[in-house]
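As you look at this complex, bear in mind that one protein chain is not there, while each of the others sits in place.
Per-chain numbering from 1; labels A and B assigned in written order.
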Amino acid sequence: MRELTYVRASSAQEAVEAVTADADAMFLGGGTNLVDHLKLGVARPGRLVDVSRLPLDEVETRETPDGPVLRVGAAVRNADLAAHPLVRSGLPALSRALLAGASGQIRQQASTAGNLLQRTRCVYFQDVTTPCNKREPGSGCSALEGYDRYNAVLGASEHCVAVHPSDMAVAMVALDAVVVVLGPEGERRLPVADLHRLPGDAPQRDTTLARDELVTAVELPLTDLAARSTYRKVRDRASYAFALVSVAAALRMDGDTVADVRIVWGGAAHKPWRAELAERALVGQALDEDTVAAAVDTELATARTSEGTAYKLPMLRGTTAHTLTTLATTEDA
Amino acid sequence: MDATIRLTVDGTAHEVTVDTRTTVLDALRERLGVTTVKKGCDHGQCGSCTVLLDGRRHLTCLTLAVAQDGAEVVTAGGLGEGEGLHPVQQAFLDHDGYQCGYCTPGQVCSAVGMLDEAKQGHPSHVTEDLEGDTDLTDDEIRERMSGNLCRCGAYAGILAAVREAAQA
Partner (left out) sequence: MSTETVEQTPTPITPRSVGTALGRVDGPEKVTGAARYGVEHHGEDGLADPLYAWLVQSTVAKGAVDAVDPAAALAHPGVVAVLDHTSAPRLEDTDDGELAVLQDARVHFRGQVVALVLAESVEAAREGAALVEVGYAAEDHDARFSADGATYRPDSVNPAFDTDSDQGDVDAALEAAAVVVEGEYSTPHEHNNPMEPHATLARWSDGDGDEVLRLVDSTQAVHGVASTVAPLFGLEPGQVRVTAPYVGGGFGSKGMPHASTVAAALAARAVAPRPVSLAVTRQQMFALTGYRTATVSRFRLGADTDGRLTAVEHRAYEQTSAVKEFAEQTAVATRMMYAAPNRRTSHRLAVLDVAVPSWMRAPGEMPGIFAHEVAMDELAEACGLDPVELRLRNEPDVDPESGKPFSIRRLPECLERGAERFGWAERSAQPRSTVDGDWWVGTGVAAATYPGYRMPGNAARVTALEGGRYDVAIGCVDIGTGARTVLTQIAADALAVEPADVDLHIADTSLPSASVAGGSSGTSSWGATVVAAAQAFAAAHGDAPEPGAEVVASADDDPLSGEHVFHSFGAVFAQVRVHRWTGEIRVPRLLGVYSVGRVVNPTTARSQLLGGLVMGLSAALHEESVRDPRFGHVVTQDLASYHVASHADVLDVDAEWLEESDDEFTPMGSRGIGEIGIVGTAAAVANAAYHATGVRVRSLPVTADRFLEVDR
């Protein structure tokens, strides 16, 4: 851990200016990912700009021309967001995804922005003694022929096969969330679906944000579909473990056929993977094990696996089918 | 870079000079000599370093001390009233909810924080009905205490202890 300067920002604007001014500066949220990386030597900033005390800790509803949205401040802690009554009732996938992540303690510390911007858990990324293109561009990817049980099956490149580890982000993509960002040029908004990127030939970049862009809020439309959402995570322990795969789903049935459906996968790719082909294949269909499996397979046609990740395809198939059929049953009830 | 911060630890106010890189865990253990908080992994992966920080359960290994200037920290050493034990601690004794004792201060702090979360109605991963009441079943306790690993495998005793404390 390099010696570093610590500053506590008193406004979002000031935080952005501080990071813009110093190429060595980083935002500090709850610290549960960044402090870990400081110790590992994965991140070596010279200045930390603490944004955890900014007045960005409100959860509130707003009316918009497109309907009501829930606006979640970037500093809202994961535990508080998961427990928020409007999230529990209107955005159950978000609540479930948060509760499936990390541990009770970590959720008390972690912020909404930090959760979105946490970095991959690829073991080589975290081990500075091994080559890793994400950590050190051009050094090579150790996971390609190494330990990859947790790595990607969709959208990976020869430069990086890591996955994004956030559970919350997967749910947010399924819920059409929009992230609000403040940069030196002012505010902009982008769908969470466009926040994370595929590795391509620049795996060092997890997201489409510039390093001095501050996430200030996330906005989630409160729709009927969102209220019928859920999140299902499969992991190597019953708790306190990252996803092998996960599914955020939302479903609206019209009688016996699918009227509208959202399927987003975690543990599958460098970003939450919206399974749009599968969604399209399901609309208008009856919902059963076979139709879901067939729909999932259209999405998985481009999947690439190794010995270590081959299991993810049947796991995605089974977990998606289980999640959707369960959602359909609760729909009936 | 040094910084001087104020921390209240188990009711005692301290002014302590830390490196900006010092975690709350190392500030407590190495600078203030408070070893009632343990280091099992230093990376947020075990729960041994759990305290109540401003009333919430918190991993001190992933928290920089400079960022917590003015915070109120309660460790297992400060849970009880005076010399007495906190009911959660007594329950750990009564149910042998520990063996080596290294994870134990973190477990008891976590249990106290968790019971408070449950009282506020927080749901958990295993809560069937997100909008229903919080009922601390065995599965709920296990899930909510899963951020605290115990390599001695004292989980059965920990469960019994927390169950008893929850009913008290």
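As a working rule, a residue touches a chain if its C-beta (ideal position, glycine included) is under 8 Å from a C-beta of that chain, and two chains touch if they have at least 3 such contacts.
Computed from a predicted structure; not experimentally measured.
S.K.: Return the single residue from A:198, A:225, A:241 or A:277 that touches the missing chain.
M.R.: Here the residue in touch with the unshown chain is A:241.
S.K.: Have a look at B:7, B:108 or B:130 and name the one touching the chain we're not showing.
M.R.: B:108
S.K.: Tell me which of B:24, B:62, B:136 or B:150 is the one touching the absent chain.
M.R.: Only one listed residue reaches the unshown chain, and that is B:150.
S.K.: Touching residues of subunit A against the unshown chain: what are they?
M.R.: 1-3, 39, 41, 121, 123-124, 126-127, 129-130, 142, 145-147, 232, 234, 236-242, 244, 293, 311, 314-315, 317-319, 321-322
S.K.: Applying the definition given at the start, please give the residues of subunit B touching the unseen chain.
M.R.: Within subunit B, the residues that touch the unshown chain are 19, 21-22, 26, 29-30, 33, 35-46, 48, 75-77, 79-80, 85, 89, 92-93, 96, 98-105, 108, 126, 139, 142-143, 145-146, 148-159.
Assume only the chains that are shown with their structure count from here on.
S.K.: So how far apart, in whole Å, are subunit A and subunit B when each is placed at the average of its C-alpha atoms?
M.R.: 27
S.K.: Along subunit A, where are the residues that touch subunit B in the complex?
M.R.: 1, 3-6, 8, 28, 30-32, 35-36, 38-40, 48, 50, 52, 79, 82-83, 85, 88-89, 92, 95-96, 99-100, 102-106, 108-109, 238-240
S.K.: Over in the complex, which subunit B residues touch subunit A? Could you list them?
M.R.: Interface residues on subunit B, with respect to subunit A: 1, 3, 19-21, 23, 42-44, 47, 50, 56-59, 61-64, 66-67, 110, 113-114, 117, 120-125, 127, 130-131, 142-149.
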